[in-house]
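Note that one protein chain of the assembly has been removed; the remaining protein chains are unaltered in position.
Per-chain residue numbering starts at 1, and chain names A and B are given in the order in which the chains are listed.
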Amino acid sequence: MIPPIEGVAAAVLASAAEPRVQVKDLHAFYGETAIVRGVNLEFRDESVTAIVGPSGCGKSTFLRCLNRMHETVPTAHVTGAVWLDGKDIYGPDEWVVDVRRRIGMVFQRPTPFPTMTVAQNVAAGLRGDITRRSNRRERDAIVRRALERAALWVEVKDRLNQSASALSGGQQQRLCIARALATEPEVLLLDEPTASLDPRSTQKVEELLYELRSQITVVIVTHNLQQAARVSDRSVFFLDGSVIEAGPTDELFTRPRDERTEAYVTGRFG
Amino acid sequence: MNNRSGADRAYAVFTTASAAVIPIVVGLVFIALAIAGWPALRQFGTSFITSSAWDPVAGQFGAAPAIYGTLVSSALALLIAGPLALGVALFLVEFAPGWLREPVAFAVELLAAIPSVVYGLWGIFVLVPLLRRYVMPFLADTLHLGNTPLFSGPAYVTSMLAAALILAIMILPYISAVSREVLRAVPRSQREAALALGATRWEMIRDAVLPYARSGLVGGLMLGLGRALGETMAVTMVIGNQHQISASLFAPGYTMASLIANEFSEATTPLHVASLMAVGLLLLVTTFIVNAGARWLVWQTGRSRA
Partner (left out) sequence: MSGSHRAVSPNTHNRRRRAINRVVIAITYLFAALTTVPLLAILFYLLVRGASSLSFGFLVHAPKPAGETGGGMGNALVGSVILLVIAALVGLPVGVGAGLRLAERPRTTLSNTVRFLADVLNGLPSIVMGIFAWQLLVRPMHHFSALAGGIALGVMMIPMVARTTEEMLRLVPVSLREAALALGYTRWRTSITVVLRTATGGIVTGALVAIARVAGETAPLLFTAFGNQFWSLSLARPIAALPLQIFNYAIAPYDDWNAQAWAGAIVLLAFVFVISVAARVATRRRHDSAD
């Protein structure tokens, strides 16, 4: 089992790391309807932040604003700023394709590319010279490293050239995590990654997220409060598109400041 | 009560019988053509397919030029229409701004609604002169392709090239319609997965959409091929209707369908009729196989994938 990080240690960790991602006054719309309203948040380096809240509260939409996936829907648009290492990802000089390489995402259902092998899937996000045939060995090394980080290497090392569809659901999801990690993103976003997995696979994913906490910035949307408690240092409570409360996870869960937060974490609604 | 179940039964019989008409018709067509064409097949054997000698007076019938012409014109039409249709489909599904999508889609659909004889009419009086006056000299002289076997010889009035071009225009909307459906069926989650990895729209299409839709797209191409193989009126009006196998696209030729259309009413001897029927049987078998294969491929992508 994963031990939750306790009080003082958490505060020390939290204050030591620099904010990697800063969200300033973010609003997200579908057409005229605002789904995310005026969000201000910070995500520290080398941390895991959980975003919790009842269904329909806008947490997934908010997450998708962090890697500019929200705008793939025709009438969607965003106001406000999201700064990654001091530069607004919505700035005029930013190429959205590049932003998405630096901020990776894993979705609720595993989405391996069915016509590709396991290795090809992991390498699917790589661009540039590394994709040349002559750089095969370098590419294989990257694939291996990504699979190790996703705690999948041992299970698939003899199956690298098999179709990705042959893997189990839990393995496919970890494959997607490896695929996202292969591009060495600075931030990893996960949208309810274990919602469609069985308990054992869920545990494996949670364990690997716990490992990742010391490497990159992780933001995970989850409707499972216990999972948030197990995996994250900090938590954010979303309601109706706004942030109600944010803070160290154990504080949010045991000593929430807002009564709506308390109502949610004690299970009175949601 | 009796009346009710009697009416129910009559209804069931009517609908089942109506449905059964379709496989019965298919069977009848095969049988009828086989019976009518058998005398020619029995007499000539495999030389029916390999011989180029078509002489009604002497009673010699070899369908090789027609078979050759069918294959060449259809293949060339597919070569031209395939990429164009895929491009249009991609345009409609991925890139077209909302206001442009419907009009373009509609225009492509209208192409499919134009009757073959109207295409032929336009072919005779517009396309063929255009080819002879501008395109063929351009290919032969300006591009210096005139020395290559494909484009050699004088610019005839009617030609294999004209037939292939008209066919390409005619099959394009069919390939495009199927491709469009197949591309649209690629799940949104696949596209998002590619985009989230930092792909440009083209890279997303190349890595996530096209591989996923591959078998359906091939099915669409086969469907277009099936149409091209059987197209009659437009082809017979622009291909020249000559029993000859020529390497040059500038020369006239024949296709199985246009051969039947051209000679059937004037076929005098029973052997002539039987030979044309045999050609019809060949055409039937070929298009049946191609269409069945196309249908199967397109159906496969309709089923959900892992």
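Here is the rule we use: a contact is a pair of C-beta atoms (placed from the backbone, for glycine too) under 8 Å apart; a residue touches a chain by one contact, two chains touch by 3 or more.
Computed from a prediction, not measured in an experiment: that's the story for all the values here.
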Where the missing chain makes contact, among the chains that are shown: A, B
Residue among B:53, B:107 or B:157 touching the omitted chain: B:107
Residue in contact with the excluded chain [from A:18, A:129 or A:158]: A:129
Footprint left on chain B by the chain that the document does not show: 4-5, 7-8, 10-12, 14-23, 25-26, 28-29, 32-33, 35-36, 83-84, 87-88, 90-92, 94-96, 104, 106-111, 113-122, 124-126, 169, 172, 176, 200-203, 205, 223, 226-227, 229-233, 237, 257, 260-261, 264-265, 276-277, 280, 283-284, 287-288, 291-292, 294-295
Touch residues of chain A, complete complex, unshown partner: 95, 97-98, 126-130, 138, 142, 183-184, 186, 215-216
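In the analysis below, only the chains that are shown with their structure count from here on.
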For the chain A and chain B complex, residues of the former touching the latter: 67, 69, 72, 74, 97-102, 104-105, 107, 109, 111, 113-116, 124-125, 127, 165, 176, 179-180, 183
Residue ranges of chain B in contact with chain A within the complex: 98, 189-190, 192-200, 203, 207-208, 211-212, 214, 305-306
